[in-house]
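Sending over a structure as structure tokens; questions will come in a sec.
All protein chains of the complex are present and in place, except for one that has been dropped.
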Amino acid sequence: MTIRIGADEMMPFLEEVFPQVAGMFGIDRLDEDLLIMRLYSHERHLRPGGTVSGPAMFGLADVSAYVATMARIGREALAVTTNCSIDFMRKPVAGADVLAKCRVLKLGRSLSVCDVLLYSEGMAEPVARASLTYSLPPVAAG
Amino acid sequence: MTIRIGADEMMPFLEEVFPQVAGMFGIDRLDEDLLIMRLYSHERHLRPGGTVSGPAMFGLADVSAYVATMARIGREALAVTTNCSIDFMRKPVAGADVLAKCRVLKLGRSLSVCDVLLYSEGMAEPVARASLTYSLPPVAAG
Amino acid sequence: MTIRIGADEMMPFLEEVFPQVAGMFGIDRLDEDLLIMRLYSHERHLRPGGTVSGPAMFGLADVSAYVATMARIGREALAVTTNCSIDFMRKPVAGADVLAKCRVLKLGRSLSVCDVLLYSEGMAEPVARASLTYSLPPVAAG
Partner (left out) sequence: MTIRIGADEMMPFLEEVFPQVAGMFGIDRLDEDLLIMRLYSHERHLRPGGTVSGPAMFGLADVSAYVATMARIGREALAVTTNCSIDFMRKPVAGADVLAKCRVLKLGRSLSVCDVLLYSEGMAEPVARASLTYSLPPVAAG
């Protein structure tokens, strides 16, 4: 599963496709073994008490699986989330960025399946885990 | 499973506990059979093309299960999401509110399990379904 | 979503495709609104104490979603399970058949999504719920 879109090219692509998330995420690593994405800790993701919200963690897992998939299939392609199962296991550290470590378990003709572990930066044990399935519709002939 | 917090009392409670979601959600119905919550269509939930984002639908499902659970166990209690499985099935209608129809399948001593169907208002078939588990930690003696 | 294979035709088809499950399952109802399948209580599904095992309940949910899908797409087609999320909520009644009430939430070109509630016969509240996704590969031209 060769990487067709590297980190440098991916961020502008992501912000072009989803302008509303500009500035929310960064890519720490993107290679054949592992993608590490970062959710910058911002006030609007916080619950009272300062931890990151469930929807923000879901969003990070979802965008990670999207990036890991698109990096392999290329930007002409389409990908839509069809399923996510997520377990919230520990309270994230207030004020810390959240890191997603994402692996592609399957990249088929019509589906990709990714596994994501989420960590508060600086904490050894994961705060959440998620698995996501993306459907890869055939591209319309141009 | 008697309702201990009705719709009128729930909205101020919800906005007190999660001030960051003030104005995002409404309650159309809250009784023993069914909770219907509404996500007001706002610009910031939209993807380009105008549909509601995955994290916004996750957030609506999550808050519905929280409201359905708290309505039964009362506001002194605690509840944290431990698991969500969500299937995205259809593209939401651009500009339409999203409605969550939530049922409580189990309310045990330590867990509640809820089932949620999400609809674009005015569309017959669901855009997504979700099941959520909340852990109900024992309340510290006061 | 018209029914193309009714209950009478479905059981012989099921036992032809999966001979190893012959005698395990029955169909109580199969129409456009609802499928009800039955797992006959047999010794080999039991745990000590006499309740139905988790794998047996998973198997019932899985076969229900398969039957509900095949009833609509027809027997020339293929369908393989790609995802199942299942919540076990209550202990099944020892010695009682388990009933699956299965609804098709989506039948697309390449995926079907089904929702299943499992009941011990004679008990009002569900023992488990499951959602299943089947992938529908294109049929090879004949």
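Annotations for the structure displayed:
Labels A, B and C are assigned to the chains in the order they are written; within every chain, residues are numbered from 1.
Going forward, contacts are C-beta pairs under 8 Å (C-beta built on N, C-alpha and C of every residue); 3 or more make two chains touch, one makes a residue touch a chain.
Note that the structure is predicted; figures quoted are calculated from it, not measured.
Interface note for the absent chain: among A:S41, A:S64, A:T81 or A:S131, the touching residue is A:S131.
Only one of A:A56, A:A71, A:A100 or A:V113 touches the chain withheld from this view, namely A:V113. With the whole complex as reference, residues 82-83, 85, 110-111, 133, 135 of subunit B touch the missing chain.
In the full complex, the hidden chain is touched by subunit C at residues 17-20, 44, 46-48, 53-56, 58-59, 62, 80-89. Counting the whole complex, the residues of subunit A in touch with the unshown chain are 85, 87, 89-90, 105-106, 108, 113, 115, 117, 125-126, 129, 131, 133.
Note that in this section only the chains that are shown with their structure count from here on.
Between subunit A and subunit B, two chains of identical sequence, the interface residue sets overlap for the most part, with shared numbers making up over half of the total. Distance between chain centres (mean CA atoms), subunit B to subunit C: 28 Å. Our note on geometry: subunit A versus subunit C, Cα centroid distance of 33 Å, whole angstroms.
Centre to centre, using the average C-alpha position, subunit A and subunit B are separated by 23 Å.
Those residues of subunit A in touch with two or more other chains are numbered 82-83, 85.
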